[in-house]
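Note that one protein chain of the assembly has been removed; the remaining protein chains are unaltered in position.
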């Protein structure tokens, strides 16, 4: 058997927190590429709800059963991280038109900064189209039910942190 | 060396005719996946400007230098073709918001019809964003200059067919 | 008990054929308004796949269990039909941005032509967002599986008409 | 006379301040549903320009002549307020595509959190399409003329609060 | 007085028929540029409802009172017409997002074909946003009222042609 490629894909994001929509993208990307790195991008300007190490931990618990996925974090330009990891592919999920425009702009910018990495988009599954980390936080912090919106394995931790109580 | 995956991607379209925008997507997809099949989808309802065999021939000339690309044609559902070829990935290029909506709808439909194949989107390069087969035909059929819009190797053939004269 | 309103809503469309997405809108609208008329609008210019009487029949079978729904057909302007039926509300389902723009234009036009009727929009359920009559016909006519896309009670009739065979 | 339905609609928003665009939606919704509650949603994160009680007061003055409209305020999830008031319908006005995407996301989320309430959208009248509370505040705070943008009955109060002077 | 520029603008379109929305764009463009040519572009593929000479005549009647406007027609590429007339500017009206995408594509294409002419966009007035030639024809051909949608001076002619009767 001849192996033509050995591809590395990176899936960058805030994952603040990771949702079942993210998990769906992770599973599908992991089945297509040899290696997948899910990388928590930290941005000095944005004030996240969860710390970097909390977000990395939640991701590790979430993907524990997927063999070819690693979790990482990075502070800096995505194009620099792509270069550092020799990534072939940047993976992004698309939900809606407003997503699309921003993603398009970032894909063209990253291509200009580091042409060796290609951005590939997957469509979010229909049942996750309404889902985002910020909606999860908005609902969770007001005591709403977020079961089914976040991976089961981290549900209680998120509720505790957002709403300050054990369910 | 261990080879984890051996991926097959299909890039379906009308290619009526193939443009430099298509060629850009083909080159980039061919560098990411082990095998790439560019497939001319024929649709009984649409009246194309070029016959299926003309479109296949133009594609073959256009990709002659890319080793892992094959050209095919198919009349039927894309999901059935994906099943037949055991494709891991359907490749589509995105130019604009109106593209995006239609593509999103088709990606969700194909996922429902045949869940084993994933649709992946690449962004068109900025300089090809204005380009489409129909604009090429519109300009070419009125005697306008389409150099740089279509692959050089098929330029004269397209002009002859659209405008009925040797340049 | 005082009854302040007795509202009539109309839900116009081609219904060529009716899909489970349409049926979802019908059920939800029927629960909100006193009377709901689903009206097959005929348009001399468009060549439908099913005749008006076939489309009316499919709708009748589809809504047989919903008490406050009537089926009708009309050739002419929607604003005139709204006036004729003294409709309070025109119901339209929204799937995507491209839907939205056309629907917005029609709503403003109908408001100008007949200000007494208000257009109200419902969002399509997430699982029906990819669904349209034309996709059903495209898949069905190529022998694809349309179970789950159209109401069960009319599935066999549609397959027979589109694909010319008993399943 | 038989009364099939007795519907309650809620129209949530920031109303910071209420504009003639909001008033237009209120009038049209009040004519379609038996009861309409306009509810000022308070959100701990956003810093409004007007206090909750100011916003409630402005709304009360604005709708004083419409009999079946009540004004309320709520801190929490809209889905919880819908449940508490047994609302049949959530009313939202649509102006533009960017509105539409956010509204779509919220409608699907609210449907998931509390399936008994349906979100219905009205289109903003053409002459109010450019209008928003934030544009009113931007113009008013720089001393621009906002007559015709806000209900006459609250115009002077808004100017005094935004620009700090009697007109 | 020194005259730095003497600009020629062209406003291309089908004008099948001219609407009050077109007239609004014409008046505003004529006030900004020294010379304005409104040009009926003919396209062999599209079957128009009015002949070229009818469309030119309707435009001439419509703009009779605006001194610096001329009416012309052209069969061919817009870029070639721009070159022939040494136009500085192509004028296009924008109504909505779907307009915008197509217009953007055409502007970039025309810039590539003939870089000396710049495409400038005006926004349609809010009250004309719902208006298009095809809506006028749809309403008019079914006997609906199109007063206020088309210039008064050509209203009767349009009704006669579309509906085949004197009003």
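The first chain written gets the first letter, and so on, giving A, B, C, D and E; residue counts start at 1 in each chain.
Criterion: contacts are C-beta pairs under 8 Å (C-beta built on N, C-alpha and C of every residue); 3 or more make two chains touch, one makes a residue touch a chain.
It should be emphasised that the depicted structure is a prediction, and the values quoted were computed from it without experimental measurement.
Chemist: Considering all chains of the complex, which shown ones does the missing chain contact?
Modeler: Across all of the complex, the chain we cannot see touches A, B, D, E.
Chemist: Determine which one of E:28, E:60, E:83 or E:155 touches the chain that has been left out.
Modeler: Of all options in E:28, E:60, E:83 or E:155, contact with the hidden chain holds for E:28.
Chemist: Even though one chain is hidden, which residues of chain A still touch it in the full complex?
Modeler: Touching the chain left out of view, chain A contributes residues 76-77, 79-80, 97-98, 101, 104-105, 108-109, 112-113.
Chemist: Please identify, in ascending order, the residues of chain D that touch the omitted chain?
Modeler: The missing chain touches chain D at positions 96-98, 129-130, 132, 135, 138-139, 142-145.
Chemist: Since one chain has been left out of the picture, which residues of chain E touch it in the full complex?
Modeler: That gives, for chain E, the contact residues 1-7, 28, 31-35, 68, 88-89, 94, 97, 100-101, 104, 107-108, 111, 118-123, 125-126.
Throughout what follows, only the chains that are shown with their structure count from here on.
Chemist: Would the interface of chain C with chain D count as same or different, where same needs over half of all numbers used to appear in both copies?
Modeler: Answer same: the two copies use largely identical residue numbers here.
Chemist: Let me have the rounded angstrom distance from the C-alpha centre of chain B over to the C-alpha centre of chain E, please.
Modeler: 35
Chemist: Roughly how many whole angstrom separate the Cα centroids of chain A and chain C?
Modeler: 39
Chemist: Where the centres are mean C-alpha positions, what is the separation of chain B from chain D, in Å?
Modeler: Using C-alpha averages as centres, the distance is 48 Å.
Chemist: If a residue has to touch 2 or more other chains to count, which residues of chain D qualify?
Modeler: 97, 101, 104, 108, 126
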